[in-house]
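Note that one protein chain is taken out, while the other chains of the complex remain in position.
Letters A and B name the chains as they come in the text, with residue numbers starting at 1 for each one.
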Amino acid sequence: MSESLLAGLLFLLVVLAVIAVRAADLLLAAIALGGYGLVMALVWAALGAVDVAFTEAVVGAGATTVLFFAALLRTSRRRSPVANPLGWAAGAVVAATGATMLWVAAALPPWGDPTAAPAVHVSPRYLVATIAETGTPNAVTAVLADYRGYDTLVETVVIVTSGLACWLLLRRDPA
Amino acid sequence: MNYPYWVAVFLLMLGLYVMVAQRNLLKKLVGMNIFQTAIILFFLLLSVKRHATLPIVPGTVGDVRGFMNPLPHALMLTAIVVMVATTGVALAILIRLHTAYGSLEERVIAERLSAPPGPAAGPEAGR
Partner (left out) sequence: MIERHDSVVVTTVLRLLIPVAQLFALYVLAHGHESPGGGFQAGVILGATYILLALGLGREALDRRVNEPVCLGIAVGGVLLYMLTGVAAMAGGGTFLDYSALPLPVSPVEGRFLGILFIETGVMFGVAATIVVLFCRLADRGGDA
């Protein structure tokens, strides 16, 4: 992973996000969001998080874009640019929150430091013990399915519940 | 230099601003999607180690500093799936709102919500 590649991808990410936000045409916003999801997957692959990038490439750039299009074609496509009188107050609050987060981010350990706190508590144990205890070279799958199995169980229940909720909300009337 | 964190914070604030200040409900959903992916980016940035490879252990692991941290990856996989779940349900609610009130603009829906009920049939008349 080269720094310039990562910097270029992050810049492209910001450009696409701003396009998706500023577009008056909702179809353009959905398309820009799909492009944003794809570039985000590339950023994560460039960082080395390949499992997450794989999922985001199919979900963010594929399924979410199609679902947005489907919803758009059932509802209105253009938006009327109504001026929001509270826009300045929202902007001030967001700017203050952003400044606080940047101040906190300055206190984080240097990016990429292998002796940072997240890397030295429990994850070395997962990396060292994954083959001996589970026989799975892919440490992410072992953590997801074995060491943190409860999280994955409840999260599967969450996604099935969302499918049920969508089905109940949009049931075809037996007319 | 911690500039990747700055990009993540900028995207977070962009998504938050869109969710709060936009009047169109679908644009708010776009902002929510940007917000969620920016959070995942921030979290994954915490798992990167310099000159480290993928968290796939070939046989015996010599030095854990040569492998990325696998724990944030597993947690963020959950986050992505929850992202698509919330987007699906939110879009279903948006479609029902549009069917009932005829518009996706926040102000129009608020007006029609607080208007006195007319002599015509209720929201299900359009179906």
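Assume contacts are C-beta pairs under 8 Å (C-beta built on N, C-alpha and C of every residue); 3 or more make two chains touch, one makes a residue touch a chain.
Model, not experiment: these values are computed from the prediction.
Contacts of the undisplayed chain with visible chains (whole complex): A, B. Touching the missing chain, out of A:A7, A:V104, A:V122 or A:V160, is residue A:V160. Only one of the listed residues, A:V15, A:L28, A:V58 or A:A90, touches the absent chain: A:V58.
With the whole complex as reference, residues 54, 56, 77, 80-81, 84-85, 88, 91-92, 95, 99, 127 of chain B touch the missing chain. Interface with the hidden chain, as seen from chain A, comprises residues 50-51, 54-55, 58-59, 62-63, 66-67, 70-71, 73-74, 132-138, 140-142, 144-146, 149-150, 152-153, 156-157, 159-160, 162-164, 166-167, 169-170, 172-173, 175.
Note that only the chains that are shown with their structure count from here on.
Centres computed as Cα averages put chain A at a distance of 7 Å from chain B.
Chain A contributes residues 6-7, 10, 13-14, 17-18, 20-21, 26, 29-30, 33, 36-37, 40, 43-44, 47-52, 55-56, 59-60, 63-64, 67-68, 70-72, 74-76, 79-80, 82, 84, 86-87, 90-91, 93-95, 97-98, 101-102, 105-106, 108, 110-114, 116, 118-119, 122-124, 126-128, 130-131, 137-140, 142-144, 148, 151-152, 155, 158-159, 161-163, 165-166, 169-170, 173, 175 to its touches with chain B in the complex.
Those residues of chain B that touch chain A in the shared complex are 1-7, 9-18, 20-24, 26-27, 29-31, 33-34, 37, 40-41, 44-50, 52-61, 64-65, 67-78, 80-89, 91-96, 98, 103-105, 107, 127.
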